[in-house]
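Every protein chain of the complex appears in place save one, which is left out.
In order of appearance the chains are A, B and C, and numbering begins at 1 in each one.
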Amino acid sequence: MLVVMNQNVSESQINEVINYVKEKGFDTHLSKGILHTIIGVVGQGQLDPRNIELIEGVNEVIKITSPYKLVSRQFQTMDTIIEVNGVKTGGDNLSVIAGPCSIESLEQMDETASELSGIGIKILRGGAFKPRTSPYAFQGLGEKGLKIMKTVCDKYKLASTCEIMDASHIDMFLDYVDVFQVGARNMQNFTLLKELGKINRPIILKRGLCSTIEEWLMSAEYIMAGGNRNVILCERGIRTFEKMTRNTLDLSAIPIVKKISHLPVIVDPSHATGLRDKVEAMSMASVACGCDGLIIEVHNNPEAALCDGAQSLYPIQFEHLISKISQIAPIVNKKFL
Amino acid sequence: MLVVMNQNVSESQINEVINYVKEKGFDTHLSKGILHTIIGVVGQGQLDPRNIELIEGVNEVIKITSPYKLVSRQFQTMDTIIEVNGVKTGGDNLSVIAGPCSIESLEQMDETASELSGIGIKILRGGAFKPRTSPYAFQGLGEKGLKIMKTVCDKYKLASTCEIMDASHIDMFLDYVDVFQVGARNMQNFTLLKELGKINRPIILKRGLCSTIEEWLMSAEYIMAGGNRNVILCERGIRTFEKMTRNTLDLSAIPIVKKISHLPVIVDPSHATGLRDKVEAMSMASVACGCDGLIIEVHNNPEAALCDGAQSLYPIQFEHLISKISQIAPIVNKKFL
Amino acid sequence: MLVVMNQNVSESQINEVINYVKEKGFDTHLSKGILHTIIGVVGQGQLDPRNIELIEGVNEVIKITSPYKLVSRQFQTMDTIIEVNGVKTGGDNLSVIAGPCSIESLEQMDETASELSGIGIKILRGGAFKPRTSPYAFQGLGEKGLKIMKTVCDKYKLASTCEIMDASHIDMFLDYVDVFQVGARNMQNFTLLKELGKINRPIILKRGLCSTIEEWLMSAEYIMAGGNRNVILCERGIRTFEKMTRNTLDLSAIPIVKKISHLPVIVDPSHATGLRDKVEAMSMASVACGCDGLIIEVHNNPEAALCDGAQSLYPIQFEHLISKISQIAPIVNKKFL
Partner (left out) sequence: MLVVMNQNVSESQINEVINYVKEKGFDTHLSKGILHTIIGVVGQGQLDPRNIELIEGVNEVIKITSPYKLVSRQFQTMDTIIEVNGVKTGGDNLSVIAGPCSIESLEQMDETASELSGIGIKILRGGAFKPRTSPYAFQGLGEKGLKIMKTVCDKYKLASTCEIMDASHIDMFLDYVDVFQVGARNMQNFTLLKELGKINRPIILKRGLCSTIEEWLMSAEYIMAGGNRNVILCERGIRTFEKMTRNTLDLSAIPIVKKISHLPVIVDPSHATGLRDKVEAMSMASVACGCDGLIIEVHNNPEAALCDGAQSLYPIQFEHLISKISQIAPIVNKKFL
């Protein structure tokens, strides 16, 4: 931490800062420049920079230690690669997860799984507990949905991905689900994150609608600090003033996260755009800027979907998308399917 | 719902929309204008407007039914007034809740409560479970903290307000806490909201950092739909591009919410600004534009606070703030203390 | 400027930074901590921190010199007070400017001016050149409007405020207008700002819709650097994701700007909210948190207004607002009317 003092700072003001910081158990390092006097603060423990900012004579307090440890490339240089059902995510691998927004019935899941399996997909997505803005909207089938998911995955030899909304559901999920997904609205549900740190399953951690990249990585840090290092980050759009898309897909986050973290990053173009006819273009863009995977909504009959049908692809559209991605993957040195 | 068709729309395109909507069990109402053909859609049930937007010939789909019911002034004209420990919030009453960010020790709480009680405060705030961005930061004392809170509240005849982070804690909280607070990061933790709908205690529902007013009201709707009508909304700042404040306090939300909802709205200027020296100014502004209450961080010794000390007022500053607010309250026709 | 190096930085990387910076004519100051090596950079001139960030081994580059000079309280401790037509803005004075959005006709301006003059207003606002999103919307009366403004101001002994949209209009404005207003969309029209620095009239500088406080102050710096020190800052709302208000009025900006700058700050609640029935509440909030003035849209007949009638007050509403503000002003130690 660096404390930058005002230009006309007095000795007693400098001493006040030094005394305050030392009382908290930190060491200081004074450096007087022509324009600025700077007090370096070194040590372990908690120190709220705003407390120092409020001391008379202080211009600014600057944190210089990055807050994440386990997620950082300084901690682990090599890319984390997570393998699920023979599919690798991370490193020079590109993976695709697909399936409907919600699990609605055995028939729907069976038909969708059959189509996707035929295209080569190995990980099926589908929600059983749905975070809906309105209490009057379809809330998902619950455990019954998870059972349908498991039946279908067993039949087609697929792995499953479902969103978990509450820590109390973890035990239930362990019986049915291979990859746990934390939704954007729960990215800072710290109780949930801590409990997910205690299990072994891979966790897809979606970025919150208004979360900075730093906060997103800190939420991954929560899971990793608990012992579970199988975290896959997922960019799904952030909230801005633009009204023509559901959210603004922040693709610059991909090369940025790849530089500072070793964790794999995938993209959800379906939720980001909210409209089926934008999904292919944004999937291609995601792969072109280096993402490690995609999670895409596909429904056997989107018009009949109980939730988010408008952003779900028809299987035939999805097949077209896969062929397009296959062409881009080698250009960015990614192995695909 | 209104479906606005393109200017050069064909009969078959119009029919496609009508058929789609009727299949879903809704009625339609066709109106052909000079510039636009509009199809009104009436009925009960779920209908995702985006599915219609994807039909050829459709220009736009407009939702016209407001999504909230119980929170709306159309449902209840009279202001909801919530009384806790003899203090009313809502209607022509102005209330103030105060206390430290975190419960740290019996001494800290006792001293702070003693000061606040002397100033006339009847509801004490303090966190036992803290949502912290970093897993390495102080996470609160947990149940031990709740016990301290109860001991102190009993001694000084205060009611207590604590943040609840997970549905599994509700039973524990019922033993100690009078007013449950849902933090900004949990505003869309729907599992938690549903469970809070089943209890009887007043709920302070903070607005999420990137939540629209509509989403905030829908989260209140979740609690009310469960049967608990004691909801107090709390504006605490939204996230914008501005970097000089922790968040941007959206005070326009106050007159807006007061117009469309009967629920009381309070303001948390401490979290919004993040710095002690801005709290008085923003408290006064909040009262001047019609809020029903304030929740303010006060600490007996802010420099020693384990969390957010920089935004906590000294008791003497708080007393000054109270005297200022007392002067503004009658101008906006609010009874205070 | 401070260059924070990575933890595992090498000597040669440190030297590369030092050499780069010295070549640019700056001095360095090396400080090796346990966790971090920091290179202080001191000197005059241009140095883009991003160039240093791209050097191998650099973790972060931190600017510590605040970019504004003339607008800063470090440059001038005392509040700037600007007097127009006997009305002072700044210091312990509270001023109110009022008038319609657009100058539409002599009758409209005369009637409005007569009403406002009766209420005690001394500065009349009204636009002759209107920045409209659509080329097909009413663009203002141009110079004819300015003439109407002058006629009316002469009759009622008022000063005038009009928005200037282009540097080429300055000479024309000098003939008719007492206070020049720079609109939000032109806050970074640097050609205009430079030319306004060469004249002597007071400038109301509105904050841009997506401008940070720092950028706003830098635009004031442009005007002041040219020699014109009569700058009044005007907060008018920023753009966020919230859709229920036209913009989000950022009232926290008031105490923040008052702390770092000596310039007066006023608020435009009419444009920020966009709806008449929110103007009084937000005006009161603005005064309560310490603004130095208000600029409010009032129209003799809002229903007939050619532009923004919906946010214009009726004269009788404005009179009510003035009486409310008179009650708040003394509480915040402001002299009013």
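Odds and ends about this structure:
Basically, a contact is a pair of C-beta atoms (placed from the backbone, for glycine too) under 8 Å apart; a residue touches a chain by one contact, two chains touch by 3 or more.
Quantities reported herein were computed from a predicted structural model and do not represent experimental measurements.
Across A:Leu47, A:Ala137, A:Ile170 or A:Ile328, the residue that sits in touch with the chain not pictured is A:Ile328.
Even with one chain removed from view, chain B keeps its contact list with that chain: residues 2, 4, 6-8, 29, 31, 33-36, 38, 40, 42, 59-60, 62, 64-66, 74, 239-241, 243.
The missing chain lies against chain A, touching residues 210, 212-214, 238, 240-245, 248-256, 259, 272-273, 277-278, 281-282, 284-290, 324, 327-328, 331-332.
Listed here are the chain C residues that touch the chain not shown: 20, 46, 48, 50-51, 53-54, 67, 131-138, 165-168, 185-186, 188-194, 208-210, 215, 218, 221-222, 225-226, 239, 274-277, 302-303, 305-311.
By our rule, only the chains that are shown with their structure count from here on.
Over half of the residue numbers at the interface between copies chain A and chain B are found on both sides, making the touching surfaces mostly the same.
Rounded to a whole number, the gap between the C-alpha centres of chain A and chain C is 38 angstrom. Once the centre of each chain is set as its mean CA position, chain A and chain B turn out to be 26 Å apart. For chain A, the set of residues that touch two or more other chains comprises 239.
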